[in-house]
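Take a look at the following structure, please.
Note that one protein chain of the assembly has been removed; the remaining protein chains are unaltered in position.
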Amino acid sequence: MATKIRRLSLTAGWLIVTLVAGLPVFGVVVGLWPSVSISWQDLMVFLAYNGLIVSIANTLLLSLAAPLLAFYVAFIVYSQYRFNPRWQVLEKRLAPLLSLPQLAVALGLVYLFSSGGMLWSALWGVFGHSAPDWLGLPRKSLLTMVLAISLKEVPFFLLILSALGRQLAIKDWLLQGRALGYSEGASWWLLIFPIMLKQSRLALLAAMAYTLSVLDVSLLVGPNIPELYAVVLYNWQTGFSALDQSQAFIGNVVLLAMLGVLIAGIYLHEYLAVRRLGIYAVMANPLKITKLSRLFTMWLGFFSLLSLAILIAFLLWSLGWTNNSAGNTINWSFALWQDEWYFMQGPLLNSINIAFFSSVLGLGLCILALELQQQSQRYLPDYVWLLAILLPQLSMVYGWQVTHSRLSASYNSAWIVLSHLPFTFAYSYLVMRGPFQSLNRHYELVAASFAYTYWQRWWKIRFMLLRPALLSALAIAFSVSIAQYIPTLMLGAGRVTTITTEAVAIASGNQQSITAVYMLVQAVLPFIAFLVASMLAQRMRGSFNAAYQ
Amino acid sequence: MMWLTFKSPKLISSALLSKRLMSLGCLLLLAISPIALRAQEVIKPDLAQLENSEQWQQTLSQAQGETVYFYAWGGSKPVNDYLRWAATEIASRYKVRLRHVKVADISEAVSRLKAEDGSKSAIDLLWINGENFSYLKEQQLLLGELWSHIPNSAMLATQQLSLVNDFGVAIDGFEVPWGVGQFNLMADAKVFQQNTLTPSSLLAAAKQYPERITYPRPPEFHGTTFLKQLLVALSHNDQRLFVAATTQAQAELLPLLWNYLDQLHPLTWQQGKAFPSSNTEQLALLQQQQLLMAVSFNPNQLLKEQSEKGLPASAVRVYFAQGAITNSHNLAIPKGAQSPAGAKVVINFLLSELAQKHKLQGSWGDPAVITPLLDEASTLPAQQELHSSWQQVIEDKWQQKYGA
Partner (left out) sequence: MLRINNCRISTENGSIDLPDIALDSGELLVLTGPSGMGKSTFLHWLLGDTIKHAKISGNISLNDVSLNSLKIEQRRIGLLMQDVHLFPHLNVVDNICFALPHGIQGGNGKDLNKAQRRETALAMLNKIDMAYVAGHYPEQLSGGERSRVGLVRALANQPQALLMDEPFAALDPLTCEQVSEWAFGELQQQGVPSIMVSHDINNIPAKAQHLDLAKYYRRL
């Protein structure tokens, strides 16, 4: 009887997990199914698109370079801060750094640092001159785009590394490395980096898939002669003519192929990096260059300043400051805030509701998926679980929308929560997989010897030890749900508005003042989530606290 | 070239015209002189009579208690504020709840209608024009006969404004004009000497102020319109632009534009290696003094920006000497709308004198489309829209020549 129930619950578990993990594939199949027949002619037209090759090459370069750059920076920063008293400060500050929306970072970067940006204007203004044009970031270029993306990804990778670090005996490895005559910096690179790089595959992949298809930032700072691929694809997808639709279909297939290239890129980079470091290890290379990484002790100060500058700029805009107003003619006013606050409350509450349920459920399902795999000793490839992040979102959600209206379903928060689930699930999985799998089984073995049942052990040992990682995952899932625009709009149909559906629509108008108001409010919710998570995590001991010995 | 310099006391009501007559009317309006049009005048039906008609009364009572989900671009604070105002007015007058569903791009609504495929729709009302309208009309996803069912559409200034066509596609009652766009430039006072511009004065300005002039990257429709204006001017208003683009016409006319752009681009912002993504981004660049001009479809935008201190008081509005390409932006109801009666009531209100006046005089400043409020003093001379086939041709060829 007991085994029967157990088998039944196992089956049910697999079923639920399969459903959620399968939703993205289902969506893409329904959504991408060509509504027009595709001919050779269409393919020729597609290939003849002027700048296609450059666009694809640029996009691939960007999607590879920006996340990798961010990962390297994050690793160096992590290595500089981990066993430093300021680690605690960094962990605390990760919350505000993580919660600024990507678009806000890009906007801030452009307005502050581009030629004619606020910073240079202010600096040169002191001397009564206008800043020279050549100074500053180009408004639209691959370089600016790489910077905008990688800046924002660094805190994300720091969070991932911090969760990973709790599971690894970093301190002992470093000690061993140093006892063998290596500097601490060299030990980080030769001993810790290869392992962290391998365990960060999923995070890298997620960041790359995001960069591959990000639209709003591409429009704002991406090069547009030729445009980045996401923009080209979006133009086809929203063109609706038969030709545009066939181009969109081929375009989506190419997007998937590009994703495949990125996956290969991750493995190739990993192979090359690990091999290179392996050779350095064999040759006992002292890696003197790692001394330079001390420069990165300034990262926290730099990034905090940058975030603060962006926040202040946004605050000033929202209070009536414009580029035209000279110092004394500004009409400071809270009018905009007062105007909008009344209309923001509903969307804010909706956002919180939806994000709460979808993140908790997503994390729960993720744990279920991990547990089921652990029990059956069969681990499916990670890509299966991360499909929601990997597949093209517009087509996927379109498929859900088609199904949703075929079912004549109602428009309410429950459907939105369901549509967010694949995303919160995937991001939770991304954060949880490493910690869950590398958890030392001996703890549970010990508990078993004390006659604790399986579920007691699970709850009292595994769950408790995983708490810091669970909190990180929850905070990320929460902010992922907050940031969803397309699924919320398409399944909520405007019946359920969230702060993000409002903010994205408003940001499309490029009006500094009101965009600033909504971006600030939109940043508040993830900020609270990350802050609470980091405060709680500091009170808890993870499964490996070698660092605190 | 068509100048909107006459004002007729009479109205054409589409209610009395068959669809065929409508399209005939639109052709006439586009091509024939105002005197010829006067001959087409139809006796104006009494507005009050229409409002009291049994059909409309039925619509009003049906609409009570309905909620209308209005999908409209949400990127403009003035527009959002205007719709908030309209929502309160409509609620108190007609007991209809108007909900503005803000979208970043109206194609999101079109995509929804495509997904719903004519079945029960989540959209009751949407704000569209151009390609999106053309697609929805062709797919038969829109409710027809709007003009004849909405009393206030009798006030539409069809004789003075080109309101029967939307980017070359006959409206045929599948959408109702809500406002008018006229293509113009907002520029720093020093750039242009006159309030009109020509390709050569633009080129001169670009030479004098290198890297300070640009336009949104096609296929963004402001950018495409900018190119259309140039093409009209460069070809001296060649009539072939107003009929389907033949291969020969393309071969003869387009090189004029490309030769011109070849000269212009090295002088534009970023030397033509990048363009703003939209008119709103271009405006932001103007405000940040990166550019000396920005394009707009709202002839009153400059005044509104100046009163909001978005642009300095010295900035000026200029338009192409041949006239400003003039378009309407419109309201449509999907076939599957759940509250079609409510949606009609909303359209009727938005066409009322009160609402149109508020739209014109409030922070939005969008020109009115009804006869009682036509203001010729502030209306720019109009340039006829090119035949719709030219749009695709210009965008594709531009991408071929300058897109990479």
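Just a few scattered comments:
First chain written, first letter: the chains are A and B, and each begins at residue 1.
The rule is simple: a residue touches a chain if its C-beta (ideal position, glycine included) is under 8 Å from a C-beta of that chain, and two chains touch if they have at least 3 such contacts.
Remember, it's a predicted structure, so these values are computed and weren't measured experimentally.
Seen in the complete assembly, the chain not on display touches A. Within the full complex, the residue among A:12, A:279 or A:312 touching the omitted chain is A:279. Only one of the listed residues, A:169, A:289, A:315 or A:409, touches the absent chain: A:169.
One of A:22, A:132 or A:181 touches the chain omitted from the figure, and that residue is A:181. If you put the missing chain back, the residues of chain A touching it would be 169, 172-173, 175-176, 178-184, 190-191, 194-195, 198, 274, 278-279, 281-286, 549.
The definition used in the following text is that only the chains that are shown with their structure count from here on.
Against chain A, in their complex, chain B makes its touches with residues 69, 71, 73-77, 80-81, 84, 99, 101-105, 107-108, 110-112, 114-117, 119-120, 122-123, 131-132, 135, 211, 217, 219, 270, 272-275, 277-278, 280-281, 283-285, 287-290, 309-312, 399-404.
For chain A in complex with chain B, the touching residues are 49-51, 54-55, 111, 115-116, 133, 138-141, 219-220, 223-227, 231, 235, 238-241, 322-325, 331, 339, 343, 398, 401-402, 405-406, 408, 411, 485-486, 489-490, 493-495, 497, 501-502, 504-514.
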